[in-house]
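One structure, as structure tokens, below. Some questions next.
Only a single protein chain was left out; the remaining protein chains are all shown in position.
Up next, chain A:
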């Protein structure tokens, strides 16, 4: 199977070699960890095994595998055409130097990592994918797709940057164009019935994640931020139905923990909300530092957090047109920094700080990620006015700055005076 996928096995093994140790230290060693994490540990432990095999089999049965990197890409349409949607990870330092062979160095590490994964041929999900769906959410991605297309066919959806009528019409057209693309690639006609079913699947997954996040509102938090981040990351490529079921099973356990007042951290431990750039698997650094310093991460206002599941697709569309319109609406309700203006994000952060009872906000900025770094000024001002402490952390996927970040985070926690 590996040969057929065209993998560079030597490099692949080199890339994965440190994972078990890191994973053991960060995740398995946590005290009083919920049992329901077992499934997710299994998925990570076998990250390049069973799920890849499922995809290979899916393709052998004539199905399509479609890769993407953003919460705006509509899974629903992929599923309705009998395809499998894979949100690829791009949170590792390992492939970054390779990415830099075709991309400028002063570019967001997420983009360099993702392109590097393809060039290095170390990601089986990338290798098994029929094509990639990119979006024009930032200039870096927009231009990188042109380069990625040299290595794997890349379909680009143009996301508008405002939310006026003309922008809505543009995105609606892009959704329609993507539906046609999917139908052509798969040879399957997307019907209202199929789309209704796939909308339901996606919404149920979102609902399960919302339920999981609701559990984190309790004090003591019944689950660590690291574990929830991991689950959010896995949400992008696990089988959606199985994943939903497992998240719900975990929530059953967490809800009884809450009743019993059981937690992963001590009651009264400082509660942190993270906001900013996405944290694709395996970028666990910031969570590890925060939780290693005695605080607990209770919410992520990121694409690997609330932005992924808080907005759902209306299920009342009867015709295909109404359903596509509902799907298109969803994207425009997500408060990503690629939009201008984007005041909704500030409202979201203020609301989430209240809902999750956060003591402070860590603003995470991937190096060279302009939309989030520029938006900081407004977010900082709003938080300061509301009397909520905030710190901006700019970093990438490397480990070089761990010591520095440790000092900053600790000093921030000391400042919270809990």
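Here is the rule we use: contacts are C-beta pairs under 8 Å (C-beta built on N, C-alpha and C of every residue); 3 or more make two chains touch, one makes a residue touch a chain; residues count from 1.
In the analysis below, contacts and distances are computed from a predicted model.
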Would you mind picking the UniProt name of the chain not drawn here, from "Probable glycine dehydrogenase (decarboxylating) subunit 2", "(2Fe-2S)-binding protein", "CoA-substrate-specific enzyme activase" or "sn-glycerol-3-phosphate transport system permease protein UgpE"? "CoA-substrate-specific enzyme activase"
Candidate in contact with the missing chain, chosen from A:165, A:385 or A:417: A:417
Residue numbers in chain A that touch the chain omitted from display: 389, 394, 400-401, 403-404, 407-408, 410-411, 414-415, 417
